[in-house]
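Yeah, one chain of the complex is gone here, protein chain that is, but the others are all in their spots.
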Amino acid sequence: MTLKIGVIGTGMIGRDHTRRIQQVLAGAEVVALSDVNLASAESVRADLAPNAKLYETGEALIAAPEVDAVLVTSWGATHEPYVLAAVAAGKPVFCEKPLATTAEGARRIVEAEVAHGKRLVQVGFMRRYDAGYLALRQAVQQHTGAPILVHAAHRNPAVPEAYVTPMAIHDTLIHEIDVFRWLLDDDYVSARVLYPRNAARSHSKLRDPQVVVLETKKGVLIDVEIFVNCQYGYDIQCEVVGEAGTARLPEPMAVALRLDAKRQSSILTDWKDRFVASYDVELQDFIAAASQGGATGPSAWDGYAAAVTSDACVQAQESAGQAVAIELPARPALYE
Amino acid sequence: MTLKIGVIGTGMIGRDHTRRIQQVLAGAEVVALSDVNLASAESVRADLAPNAKLYETGEALIAAPEVDAVLVTSWGATHEPYVLAAVAAGKPVFCEKPLATTAEGARRIVEAEVAHGKRLVQVGFMRRYDAGYLALRQAVQQHTGAPILVHAAHRNPAVPEAYVTPMAIHDTLIHEIDVFRWLLDDDYVSARVLYPRNAARSHSKLRDPQVVVLETKKGVLIDVEIFVNCQYGYDIQCEVVGEAGTARLPEPMAVALRLDAKRQSSILTDWKDRFVASYDVELQDFIAAASQGGATGPSAWDGYAAAVTSDACVQAQESAGQAVAIELPARPALYE
Amino acid sequence: MTLKIGVIGTGMIGRDHTRRIQQVLAGAEVVALSDVNLASAESVRADLAPNAKLYETGEALIAAPEVDAVLVTSWGATHEPYVLAAVAAGKPVFCEKPLATTAEGARRIVEAEVAHGKRLVQVGFMRRYDAGYLALRQAVQQHTGAPILVHAAHRNPAVPEAYVTPMAIHDTLIHEIDVFRWLLDDDYVSARVLYPRNAARSHSKLRDPQVVVLETKKGVLIDVEIFVNCQYGYDIQCEVVGEAGTARLPEPMAVALRLDAKRQSSILTDWKDRFVASYDVELQDFIAAASQGGATGPSAWDGYAAAVTSDACVQAQESAGQAVAIELPARPALYE
Partner (left out) sequence: MTLKIGVIGTGMIGRDHTRRIQQVLAGAEVVALSDVNLASAESVRADLAPNAKLYETGEALIAAPEVDAVLVTSWGATHEPYVLAAVAAGKPVFCEKPLATTAEGARRIVEAEVAHGKRLVQVGFMRRYDAGYLALRQAVQQHTGAPILVHAAHRNPAVPEAYVTPMAIHDTLIHEIDVFRWLLDDDYVSARVLYPRNAARSHSKLRDPQVVVLETKKGVLIDVEIFVNCQYGYDIQCEVVGEAGTARLPEPMAVALRLDAKRQSSILTDWKDRFVASYDVELQDFIAAASQGGATGPSAWDGYAAAVTSDACVQAQESAGQAVAIELPARPALYE
């Protein structure tokens, strides 16, 4: 009853997911690998999955009869065709962010899946599997009363020179965009972007920090600070204000030190450490559902909604504080 | 060398300041009292200042030769004429908020004081004397690097039915308006108000909560949540985000309990308890300066700036998310 | 390369470890089950390990050729003979606490393992695998300077009526006894027990709370409060005081709520939730070492040291505040 998985794209994240399946998680094994750079796939096979077969193309891997389910961890522009191929083959597919590079592309996947008639796609929004967000969601449902406001921050110590203003949406805010829809069980209706002066460490092609303001159908107002040159650490903050009280995302576990005239606790500096445990959980969830021939967790519809919202936020970045409307078509019954 | 003080207005706050001067602070005594309701003044005299003389009018009290300095704690609409009279008499005057009910009124006081040629007026913005804000300001100056963003919240458990939308500015935000100018050593250039859905406990004449967004000359972007039906407590939050790190206003002192499966600490529920110590400090500061014949602390100019900003915020409340410009004339040299 | 595991004892913990191996961890499968109550083993097979073979006795299971490694999760009195049998068979064995019910029994296992010449035994002291203790140990090694004092507490909300004074050592303190040896890389030289008045919820056969004071070879003084009727929650506290500073065991992750005039966070009430993640890690560690034919982690020697220390603590419980010496023979080279 071991799920046989094929991995398309063996870069950093593909290699890491392969390690997870082979060495950490129960119930699955990697039986097929593919990468545009065959040497990369060869290396992952040698290190982690000696019994896996190599395929020249992702399409061939998807078609292979021994492959039960597919992981798409290749370059973003290739996600859409691979996911569409997996859906066409009726095989469960886990796709890393983004589901597609355009909202239209994501919508094509939604349409294909709807036509197929049951869920096959899980998108790699791992925060939904983070113990902190799960606890926050439960606290909101049980204690705060209905949400009215969300105050959030997404801070990185620094970014490479190539990081420019729209990437603050596509690469950074994208996580908040998805996880707040899930946290609030809600959808967005508008986005607005406000800028303070630029941080001294930023540059002419990057407005940093920025504050994105989102409104939801239920009337929740969300402000998210994005600050990718904050220097002090990788820090994800989220406070939900409800009718009766507030709830705040737990801080990562840290030893409390008293040292050098300071009470102090470490803050992470590498984003890869922040949600590391949630990658295990999301993939275990994929294995469980794919073993039954389907998919649960973040859906193609969630990936589409994130793409539409991202587009609106980027437009809002250029709209001088004006609200940009966010409109989604009716949600297909498959995703209710 | 005891400073002889006359108090105009012997309601709750006038009585409390009289108690402070008579029983808590060094260097001053209340020698004169006045109130439109003479019985009230009589009662304060009986309880707290048996040697004080009663005056039928504030003007007479100001003119009395034994009065060295004046406290104006009467009804808001009377502040302007009393302060102007004190300035005309060359006597230091402490005036509770608001300095005047209109920006024009506040400006007349500024002009009178400038004409007089030295500072005589202190406005009752007590947060500048709070140990928490003082520590925050020091932390910003020493540790965070130059400020870029401020995230703040001003929450009350509930308000009376008569509290309507503009009061969220005049009665509530007014404290943040002043204290952030001081905290950041900056001035405002625009205000914007954003609304989520109304809280269930609010009513048709009160938009609650609301988020006020202020921009400053130096480019700092400030968001302040005002939520006067938050139910859970009186809670003042302030986080400054600077170039190198963040600093957060200390929580009020509280015992850490482990009880009933919860780590827990009390939150205050009555605003009167939150800054109670700062009233002592601000009045002691007034006594010190007035004993030298002048005034320090929050100035008439600060009162004027707060009035201008309040007017813009109220206008922004009716402007559907649009920014309203805030313009101040050049600051007179007296207030540099 | 899947490790084939036989499980002796299919009660609560044996069932849970079987689930772990079958559904959560990579690299192993349960191929054999045994229990004095065969129906219990039958039920675990049906629910979790349909391919496992049932054995009438633990000895038969240990001898079975398809069994690579053994889990001993049976009744405490049977641990010693099963572990000895596994060592005699040269098979890696994971044994839940206690390694044996007497120090002499534990010593017999040490001697058998030493005679065998390499490590085969891992004892189920899971706290060494807890992320919090691991972080604390790192903090002590990197930040606090050499330890001088440890202040600790082990609190349960309540215990069954059958829980009597010595169980505070054997069932409760046993975890601290092991984890502090590891945390400090040290051994004990004496134990002392001090009693306050009894808690109202306790009874005549249970002194509760009590404070156990341990001294180590390196001169560290450790005080541990044991309070098994503390009412408010299951709470494990540990603060290490070193030459330059202090470090405190992290609190379990919890949402920070502001509600009902309180800042509040949940405290666990069920001990099973407190170190749940560490069971996964300890068993994964066993699988990794057993796959290489050996064992790492808490050793038979650690089990023996814990047994000797427990005996001294129980003696100290009856010694009216006097210190009882703790003496261990020289540590065999196998355990250096």
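Per-chain numbering from 1; labels A, B and C assigned in written order.
As a working rule, a residue touches a chain if its C-beta (ideal position, glycine included) is under 8 Å from a C-beta of that chain, and two chains touch if they have at least 3 such contacts.
This one's a predicted model, so the numbers in the text were calculated from it and none came from an experiment.
Asker: As a test of the contact rule: which chains in view would the missing one touch?
Answerer: A, B, C
Asker: Which is it among C:205, C:218 or C:331 that touches the chain not included here?
Answerer: C:218
Asker: Please identify which residue in C:232, C:271 or C:335 touches the non-displayed chain.
Answerer: Hidden-chain contact among the options goes to C:232.
Asker: Over the whole complex, note the residues of subunit B touching the chain we left out.
Answerer: Interface with the chain not displayed, on the subunit B side: 21-27, 131-132, 135-136, 138-139, 143-144, 244-250, 253-260, 284.
Asker: Can you list where subunit C touches the absent chain?
Answerer: Its contact residues with the unshown chain are 145-146, 148-149, 151, 153, 192, 194-197, 199-201, 209, 211, 213, 215, 218-221, 223, 225, 227, 230-232, 241, 243-246, 321, 323.
Asker: Which parts of subunit A are in contact with the chain that was left out?
Answerer: Contact residues on subunit A toward the absent chain are 157, 232-233, 235, 251, 254, 258-269.
We adopt the following convention: only the chains that are shown with their structure count from here on.
Asker: Tell me which chain's centre, taken as the mean of its C-alpha atoms, is farthest from subunit A.
Answerer: B
Asker: Which chain wins if you rank chains by how close their C-alpha centre is to the centre of all protein C-alpha atoms?
Answerer: Chain nearest the centroid of all protein C-alpha atoms: A.
Asker: Need the CA-centroid distance for the pair subunit B / subunit C, whole Å please.
Answerer: 59
Asker: Cα centroid separation between subunit A and subunit C, in whole Å?
Answerer: 38
Asker: Identify all positions of subunit C at which a residue touches two or more other chains, and write them in rising order.
Answerer: As it turns out, subunit C has residues touching two or more other chains at 254, 258-260.
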